[in-house]
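Complex shown without one protein chain; remaining protein chains in place.
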Amino acid sequence: MKKEFEPKIIAFLCKWCSSAGSDLAGVSRMEYPSNVVPITVMCSGSMSPLYIFSAFNKGADGVLVSGCHPGDCHYIKGNYYARRRIALVKELLQFIGLEPERFKMSWVSAAEGIKYKEVISEFVEEIKPLGPQTKLRREL
Amino acid sequence: MEKILQKKSLPKWIEKCASYHIYAPVKKDALWHYNIIDKPADVQLDHPNTVISPKKLIFPLREVFFEYQTDDEDKIEIKEKTPKDAPSVVFGIRPCDARALTLTDKVFQGDFADPYYLKRREMTTLVGLTCNTPPGHNCFCLSVDGSPNSKEGFDILMTDMDDRYHVQFLNKKGQKLMEKAKDLFKTPTEKDRKAAENIWKEAEKKIERQIKNIKTIPQKLKGMFESPLWDQESLHCIRCGICTYLCPTCHCFDINDEVLSSSPSKGKRVRTWDTCQFPDFTMHSSGHNPRGDSASRLRQRIMHKFQYFVTKYKNYQCTGCGRCITKCPVGIDIIDVLEKVRDYGS
Partner (left out) sequence: MVNLEELKKDAKRILQDKKVKYVIGYRRGVDGYEAIPAFFKAPEECDDLVWDPTCIHNLVRFLRDEKVRKDREKEPDKRPVAIIAKGCDTRAINVLLQEQYISREDVFILGISCEETGVIDGKKLRKKIQGKKIKQIDFNGKDGFSVITEEGKTEVAAKDVMAQRCIECISNYPIDHDIFFGEKKKREPENPFDSLDSLQSMPNEKRWAFWKEHLEKCIRCYACRSVCPMCYCDECVVDTISFAVFADTPAEEKANKIKWLEKSPVSSENFVYHLVRAMHLAGRCIDCGECERVCPVDIPLRHLNKFLEKKAKELFDYQAGFDPEAPALISSFKEEDPEDFIR
């Protein structure tokens, strides 16, 4: 029996909202795909585009950036900056020909355990048929 | 040994050399590069010089020395990656590039015999093409003890004579290739020989740029370490690295470990090209850089090529290919700098 491809997703989650949201999903015993490697960042606004390119370079099949809803950022404005920067990163990755489904951004608050579960489940379903990410993956 | 090969027989000869990997200059968009050839008919020998010299086939831009891996007991296993047996032939090399390989040979066979470089060098047969007309406007091979017809570094040297090639087999390695298709090669007639000699004579006259009295330069440089000339000439240098990367004689390299995983510890030790123009050249671990500015970098480059190398190896570390002049983004001209060195103070 052939083992089904399980995409590896790197999720950059802001500590105060999205990471807490993912914790809530866990504590509430929600079941969702285990393809995610979560990385907590202090704020989605602290995300350097380098982290995203590096994640794809190291072989991530999908990358998610998740932060607080506009207006709820623990640092007041961080997520507004993120909204701009991540928009540009998304456009650039699509411009060079990476499948647009592989890179996503979401707003997940600390109370949205269910939303986190949905975001991850949808993400995994979308990129499973695409197979492993080979375009930007390091080949050394 | 001299032979004549009809131009139309060139693809047949290459076909017979199927046991070798064949490299030749290939044009992509507007640039020529040495690439591996699948079809013998793709070998075209009517090219100006390539952007990157054939040095990249002997001394690649990236080369893996060894792979390492630790097992469960933290024992390290090392797998050396010396180049595999893969005899190759490179066609269409210009005399400046082949001469350059004899210079890098001195470095890689000197105090330490580099097994990676030497294996590739030994496996590669170099087939040259004399420059009937200079491949570039900035050629100055004659000034640095070279020539458009130089045999140095070649195993085989071809001269384009319109419908045929005059082919010189210069050693056993070259002769092996001739034996693959003996019947394609004819003995040159007196007319052939005279025509070839005429082409060679005319070729030397066509080199436009010269450096007169270059012999005085190494000694002159010895007294010019503190000269303000370097500041003057390097004001507009942007320290990009193009001159050194395209130079067929430059051979600086960096060695790094590319770590593929930390647990188990796995990685590769890799050599890549490096240049004296990058920010980390002469960088101390304290962060101080005694030669960080453009002036000392330009001085370093000129002195290395025309004084240090001369002292150590009795040759200029430059074969006059002119690539650095053509491709410098800000028009720094090594011939001009050398002439200024030569005439400095007089």
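For clarity, chains are labelled A and B in written order, and residue numbers in each chain start from 1.
As a convention for this text, a residue touches a chain if its C-beta (ideal position, glycine included) is under 8 Å from a C-beta of that chain, and two chains touch if they have at least 3 such contacts.
As the structure is a prediction and not an experimental result, all values here were calculated from the model.
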(message) For the chain left out of this view, which of A:Cys17, A:Ala60, A:Val89 or A:Ile127 touches it?
(response) A:Val89
(message) One chain is left out of this view; which of B:Ser19, B:Thr187 or B:Ser285 touches it in the full complex?
(response) B:Ser285
(request) From the listed residues B:Val127, B:Leu246, B:Cys276 or B:Val341, report the one that touches the chain absent from this view. (result) B:Leu246
(request) List the residues of subunit A that touch the chain left out of this view. (result) 49-50, 53-54, 57, 70, 77, 80-81, 83-100, 104-107, 119, 122, 135-140
(request) Using the touch rule from the top, list residues of subunit B that touch the missing partner. (result) 29-31, 51-52, 61-62, 137-138, 209, 235-236, 238-242, 245-246, 254, 256, 258, 270, 272-273, 275, 278-280, 283, 285-287, 294, 325, 327, 329-331, 333, 335-336
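Assume only the chains that are shown with their structure count from here on.
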(request) Could you put a whole-Å number on the gap between the CA centroids of subunit A and subunit B? (result) 47
(message) Looking at the complex, which residues from subunit A come into contact with subunit B?
(response) 140
(message) Residue numbers of subunit B touching subunit A in their complex, please.
(response) 258, 260, 268, 270
